[in-house]
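Of the protein chains in this complex, one is absent; all others appear in place.
Chain lettering (A and B) follows the sequence in which the chains are written, and residue indices restart at 1 in each chain.
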Amino acid sequence: MKDSLEQLEIIQPLVMKRLKQALIKKRVSHAYLFEGLKGTGKKDVAKFFAKSLFCEQVIDGYKPCNQCIQCQRIESGNHPDVHVIEPDGASIKKDQILYLQQEFSKKGMESNHKFYMIVDADKMTGKAANSLLKFLEEPNAQTTAVLITERVQKILPTIYSRCQHVPFSPLPKKKLEQQLIEKGIKKEKAPLFAKLTNNIDEALSISEDDWFLQAEKIVLKLYEILSKQKLEDSLIYLHTTWNPHFKTREQLEKGLDLLLFIYEDLMFVQIGYEKELTYPDSLQLWRQGALQISKDLLLKKISFILEAKRRLQSNVNGTLLMEQLLINLQEGFTFV
Amino acid sequence: MKFYIKKERLIKSVQDALKAVAVRTTIPILVGIKFDADDRGVTVTGSDSDITIQSFIPKEEDGEELVEIVEPGSIVLQARFFSEVIKKLPELIVEITVEDQFKTIVRSGNAEYIILGLDAEEYPRLPIIEDGDHFSIPNDLLKSIIKQTVFAVSTSETRPILTGVHWMIEDSQLTAVATDSHRLAMKQATLQSEERNGKSHSIVIPGKSLNELLKVLDESNEPIQMTITNNQILFRAKNLLFFSRLLEGKYPDTSKLIPTDSKTIVKLNAKEYLEAVDRASLLAREGKTNVIKFTTMDDDMIEISSYSPEIGKVVENVKSISTEGEEIKISFNAKYMIDALRAIDGTEISIYFTGTMRPFIIRTDYDDSILQLLLPVRTF
């Protein structure tokens, strides 16, 4: 537990400093908006914040003891005056809103101190947002609300303007890679996982995902076939191996990402940034490839992949999309 | 923790506590009932966080031993399951033992259940009774205060504060007011206070809690002790504690909204009048609006009428005891009138009108502690 507070201070130093000051100076606002990418520690920080506010033996004026019954119950979800609202499926549901509205209208159970955490606050319906707004307009004396979002542009302006904004910075890649290596991930693999997510736990689970490991192999193989300049082979490979593996749109998107990272790596090799590679163990192969393609053509190919990624969002047929992409990637591959 | 307890009393207390336990809850621990065994006896607690009911089983009552505490302690047990279990136990005495990791053994005769309990430390803390201000009130008076006001609370969440009954206590004088903005009910009563400083209170109790309290209060005539703390109110009867959370926010000042003068005063036999309104409303209800019209006529007669486009019209004349002041023709929601008349429960009532679009009040000469106010319906 103590580790995690220190970890939060490492990954979000600015956020933690700000909340620490508010706690120590006892100038906690009624509403905060925690905004930032997935896996940047927003929920963990919110939980720390709730504990600090309720803890019976705060250390140094801001650190929760994690021992007292308040801290323990916040951890277990049993604190009657700490409310966490998370979307049930795609959005925050009607009965959750009703619950929230009714909670707002009542005093706390144990004291007048209340804490609300609303996760994915952008997923509130208009009605829910309005009832929240009503509360934000006339907050009760000892209530603190923390709204959490990954899509700050989707928050109603009226709500946005009534909250203190706490931006969470994306985790520095290298820091995450380092953490992954400490957790036992191979040095050559860490950059890829760190590239796919900001969250250490998610990165770890990807590293154990068979589907993903297989996907990585298929993508690398596809690159090899493409570089052999045989369109037929690559199309056959698409139908025999690629398609059966990348079935859903999300899977296909991951596949395109992995492919994109290869061409990015080629680029890094060309411009001499070999330390930035996503697939450092393929360095030799990339060096060969980088020699066979002009900078302009490489940029063009990257833009083909980006274009394919974009079209994927508009519900296009996956096979057609890939066929088109392979033709584009194949054309103009020139040997020096 | 280990104790022996009389099954009948345990069942009774668990059932009382169960009344507060919600079927679904966002706070996991509240699916359970908490048991506390100490040197005084066993306390059984159930809660949905809005209301909390505590039932106490003393070690001894009228010379009869009810509980034997072997080792004090606390545990939370899954409420619905436990209440089913104890009902089925064979013997008159139940033994409850908590072992490591909250493993709880319930024994009676040859039957033995092992239930996995939850840590009682996780259970919500209730306000400490000594902290608040104390009052005392006769059981039946408390019930009538509730019954005469709570029906008028709002059921809509648009103005949450109106879903509660406003209690103002000043110099031991209680004024309870409820309004959904279409009608208002007010009741006054004197409390016995142990306070000497005469501190005043203004709290709003959720209507739902008061309705639950009515179900829990028994017929006994022992006074109920009340304690008001910052965020909860507590009602204490013999061996039973009922807590309710209070509503947050300021209740609107209703005192200025109650008219003090009147232009027309109609005194009526309450029963005759109620029946006439009820009959008219039967037809009005078919038309879904439930509006009836009240018209003063010559010779102290009152015409009660209602119209429904589907069915037609019903007209009934009621002789008033007296009609003073200006003539009036006014429409109102029959249900609100019936509710108000039932709450007043007097043989004679007087209605004080100040205009066809202004609130009017209903009182009885025999009991000036109660006032009912209705807003009329405007007809276009």
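One rule holds in what follows: a residue touches a chain if its C-beta (ideal position, glycine included) is under 8 Å from a C-beta of that chain, and two chains touch if they have at least 3 such contacts.
What we mean here is this: contacts and distances are computed from a predicted model.
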Can you match the unshown chain of the complex to its UniProt protein name from these: "YbdD/YjiX family protein", "Carbamoyl phosphate synthase small chain", "ABC transporter permease" or "DNA polymerase IV"?
"DNA polymerase IV"
When the whole complex is taken into account, which chains on show are touched by the absent chain?
B
Of the residues B:K59, B:K147, B:H182 or B:K208, which one touches the chain left out of the display?
B:H182
Considering the whole complex, which of B:V291, B:I304 or B:V318 touches the chain not shown?
B:V291
Contact with the hidden chain, among B:S209, B:S320, B:N333 or B:T364, goes to B:N333
Give me the subunit B residues in contact with the hidden chain, please.
179, 181-184, 252, 254, 257, 278-279, 282-283, 285-286, 289, 291, 307, 309-315, 331, 333, 355-359, 373, 375-380
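Convention: only the chains that are shown with their structure count from here on.
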Note: in the complex, subunit A contacts subunit B through residues 69, 72-73, 76-80, 83, 98-99, 101-102, 104-112, 138, 140
State the interface residues of subunit B toward subunit A in the complex, per the touch definition above.
26-30, 49-50, 121-127, 157, 160-161, 163, 206, 230-232, 245-249
